[in-house]
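A single protein chain has been omitted; all remaining protein chains appear in their positions.
Just so it is clear, A, B, C, D and E label the chains in written order, and each chain counts residues from 1 on its own.
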Amino acid sequence: MPRLSNIDSEPRGNVTVESFGLADRTLRAVDLAAERGERRLFEHLHFTLSPGHLLQVSGRNGSGKTSLLRIISGLSRATHGEVFWGEERIRAVDGGTGSCLGYLGHHNALKEDLTAQENILFAVRLGGGTPNADSAISMLERLGLAGYEDLPARFLSQGQKRRVALARLLLQRRPIWILDEPYAALDVQVIDVLRHSIETHLAERGMIVITTHQAVDIDGDCHNLHLG
Amino acid sequence: MPRLSNIDSEPRGNVTVESFGLADRTLRAVDLAAERGERRLFEHLHFTLSPGHLLQVSGRNGSGKTSLLRIISGLSRATHGEVFWGEERIRAVDGGTGSCLGYLGHHNALKEDLTAQENILFAVRLGGGTPNADSAISMLERLGLAGYEDLPARFLSQGQKRRVALARLLLQRRPIWILDEPYAALDVQVIDVLRHSIETHLAERGMIVITTHQAVDIDGDCHNLHLG
Amino acid sequence: MREFLAMGGYAPYVWGSYLVMAGLLVVEMVQLRYRRRGLMGWLKRMARLTEQEERK
Amino acid sequence: MFRSLFALLRRDLTLALRRPQDALTVVGFFVVVVSLFPLGIGPDPEFLRSLAPGVLWVAALLAVMLSLERLFSDDYRDGTLEQMLLVPEPLGLLVLTKTFAHWLITGLPLVLISPLLAVQLNLRVDEIVMLMFALLLGTPILSLIGSIGAALTLGLRGGGVLIALLILPLYVPPLILGAGAVDAVMHGASAQAHLSLLGAMMVFALFATPWATAAAVRIMLD
Amino acid sequence: MFRSLFALLRRDLTLALRRPQDALTVVGFFVVVVSLFPLGIGPDPEFLRSLAPGVLWVAALLAVMLSLERLFSDDYRDGTLEQMLLVPEPLGLLVLTKTFAHWLITGLPLVLISPLLAVQLNLRVDEIVMLMFALLLGTPILSLIGSIGAALTLGLRGGGVLIALLILPLYVPPLILGAGAVDAVMHGASAQAHLSLLGAMMVFALFATPWATAAAVRIMLD
Partner (left out) sequence: MSERSIQWFRFTAPANFYDLAGRLIPWFAALTIALFAVGLYLGLVVAPPDYQQGDSYRIMYIHVPTAWMGMFLYVLMAVYAAIGLIWRIKMAEIMAKAIAPTGALMTFFALWTGALWGRPTWGVYWVWDARLTSMLILLFLYLGYMALHAAIDDRQRASNASAVLAMVGVVNVPIIYFSVQWWNTLHQGASITVTDAPTMATIMFVTLLIMTLAAWMYSIAVVLARARIEVLERERKATWVRERLETES
């Protein structure tokens, strides 16, 4: 039975930025249950996440963290229960789940034969945004990839690939971030940049669901959900 | 440039067990170098490992530990240099590399559709040994798998699979063990059993080359080789 | 009787049809039986294992 | 919306250009299979000629089928397919775009190279024109139907052979109509009926299969 | 030594029995491809009969080729192949044993099911006997040659199509001889020469290919 600690549904009082214009919507999970290969991973899981809040999902390997994150982002179906974005079910959101939600999974989802910049620009275009080569380059620079924009992704190291995936997430500007092990393969400096981005995102009344085995202190309204 | 600390080539004085009858042979690496995808991982690497000694290879992710272990066990070829078992080159040992060397890699090398016991017995038979169901079962029991002998490997958890692979290694009785992250996915009790097995193996004048990110104290002649 | 078995000269075709069908129907039923028995044995073993785990 | 789809199309074509060997291998397979037949059957020109429509169509069908394995599998393995599920466009359209790109990369080259092989098999000019036209109408159907199979075997062991078993029975109608069209011309009949049916089938496939494929992708990524 | 090899053979057969669908799919593919031909070429019985040897051989060849992808890939993925390199037996013999198991699982069933398809294509009894005999001699050659391709494409993307291109040219001689043998019987000639050549080729492949395959495995695992 998962324990959910310290959730307070009140929005933070002192924040007025409303970049996403969706400040009144919450992310709610109602009585979720998931099964994988005969095993019941969790059941009767409820939570409500308000704008500006972060939910950290923790648990042993194989306890079902990735499974939960995929259900939240509508990639998998739960065995039971529903996830809501405001009053809409997340799988039936107007304009597609992807219009409210960015997902960073175990895979970096980069094409090895495209350059870092091409990878990012393509993702932005596919999401319906306007490609802006300058902002892509400056984001890559911010993540310490200056000079690597034109290298095909196959020549990037594991950590560098992860940075490109992060840059893509940051440029997509979605109100909800679902981050599965975002720190994996990153070195200390970039973890710092990412931490800063997370805090800014929360301050702009975004929401984050995150799982990680590494301990990184986030300044903001953080809640913990333990599986297993 | 790799640093090699604290190698003393003298065999331990107080050990007289010679289970393998190979007590006079050493494992030597002479001027090894390895390249992977344009990058030089290490070069000018020398070491000599005497019976009853253990060599721990350490280094960051991607520093070339697995590459080195594969070269030592004759699975990969070095860009430069040779590995010797006694006076023979390891890739040309009489009766095959496998006659002197057991390798446990990142993969468990189990067939998902065979039971734990079948997996072990097959490996022993393939190595030219006589299958002995009793010893296989008692080895599995020693590793905490009593009652699971007849389960196809696909139903075993990650840690249990690792245990079966370990049982296989222990039953093969080879003088040199090459262990790549042997503790991965194991729980505390089995790590203890493994530690004990390693110590016994050293006491019987076996040799071990190991890499691990987890700190486990081994009682015996341990040396460290740092890459990266 | 012999006349019946001869099927007016069409014995191989008629009996070939009927016997193969009968044979395969039997095979299907036997296979179902066999599968059911195997499954039952397996379920019982698993139940025993679970009990063993719980006792620990 | 069209911007998204166009971006996807452009990406797939760019990727294909960066690794031309993938597309070339399919064409190569087509050529080799067609060339194997005279070896197995004997060199009699009249005989080969009468076989040609069937052999060319079967070979094209097998080539498309083999290439299908890669339609989604690369995107599946590196996680791009997952991200595609989160694109604010209907998955069916995305899948259709990918299938179109796949056809441009594999189906179209087959159409373009087919005259060469047809000449080898002693077809006449009007027959060759009809063959190309029938392939032009038929190969998109093959890609569209095949995309369902490709999605259904995502991440499975032995995917290649399995796709074959799933898809080949569904390939019967385009095969019959396509080969039939060339045959009709060969026997001096009109291929009108064949072509209209092929066209109708293509339109039907165009509207029906993307949704089935999208459903299959969702299921296999679940 | 024979104990090791026998153990390996037994394991591969056990595994095949635990997952019969893998072997069945290959047979299914064979049957489906052969059935496609009449659909492409037309139902005229005499015509089909004269094509039958070539069609059956090409289909068998494609089926074997597609199944090759799995010859080493499972063992490669779960690390068993790596362990096999450390077995104190010559790798060539191990590889040969695996290839033999592969033939028993895929080649032999093709031989056994071929009479059924031959009947569909209106072959006579003596032709069917020759077909089976030729396949019995020929499919091992296909497996042996194919094992080289399977080893060379271990762990590569798009392995399936690539194997096809590498291997198909090498399949030409057994194809010509095998189809030729049946053809000879069909035309009342003696198939003696074809069969002796096939036999010689098999013996040669038996001794030559395992070492090439072993070398390829070593290289790809490096």
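Here, contacts are C-beta pairs under 8 Å (C-beta built on N, C-alpha and C of every residue); 3 or more make two chains touch, one makes a residue touch a chain.
What you are looking at is a predicted structure, and each value in this text was computed from that prediction instead of being measured.
K.L.:
Looking at the whole complex, which of D:9, D:206 or D:220 touches the chain that is not displayed?
P.N.:
Touches the omitted chain: D:220.
K.L.:
Determine and list the subunit C residues touching the chain excluded from the picture.
P.N.:
Per the touch rule, subunit C residues meeting the hidden chain are 4, 7-10, 12-14, 16-18, 20-21, 24-25, 28-29, 32, 35-36, 39-40, 43-44, 46-47.
K.L.:
Using the document's contact rule, name the residues of subunit D that touch the chain not shown here.
P.N.:
148, 152-153, 156-158, 162, 165-166, 168-170, 172-173, 176-177, 180, 183-184, 197, 201, 208, 212, 215-216, 219-220, 222
K.L.:
Using the touch rule from the top, list residues of subunit E that touch the missing partner.
P.N.:
21, 24-25, 28, 31-32, 35, 38-39, 42-45, 48, 119-120, 122
Convention: only the chains that are shown with their structure count from here on.
K.L.:
Counting one step per pair of touching chains, how far is subunit E from subunit A at the shortest?
P.N.:
2
K.L.:
Looking at C-alpha means, what's the farthest chain from subunit C?
P.N.:
Looking at centroid distances, A is the chain farthest away.
K.L.:
What chain lies farthest away from subunit D once each centre is taken as the mean of the Cα atoms?
P.N.:
B
K.L.:
In angstrom, rounded to a whole number, how far apart do the mean CA points of subunit D and subunit E lie?
P.N.:
One centre to the other, that is 26 Å.
K.L.:
Starting from the mean Cα coordinates of subunit B and subunit C, work out the distance between those two points in Å.
P.N.:
About 49 Å separates the centre of subunit B from that of subunit C.
K.L.:
Between subunit A and subunit C, what's the gap in Å when you average each chain's C-alpha atoms?
P.N.:
Here the centre of subunit C sits 53 Å away from the centre of subunit A.
K.L.:
Taking the touch rule as given, give the residues of subunit D at its contact with subunit A in the complex, in rising order.
P.N.:
The touching residues are 1, 3-4, 7-8, 10-11, 14-15, 18-19, 78-80, 82-90, 221-222.
K.L.:
Where on subunit D does subunit E make contact in their complex?
P.N.:
22, 25-26, 28-29, 32-33, 36-37, 39-42, 47, 50-51, 53-55, 57-58, 61-62, 66-67, 69-70, 74, 157-158, 160-162, 164-165, 168-169, 171-172, 175-176, 179, 183
K.L.:
Considering the complex alone, what residue numbers of subunit B touch subunit E?
P.N.:
Listed in rising order, the residues of subunit B that touch subunit E are 73-77, 95-99, 101-103, 105-114, 118, 122-123, 125-128.
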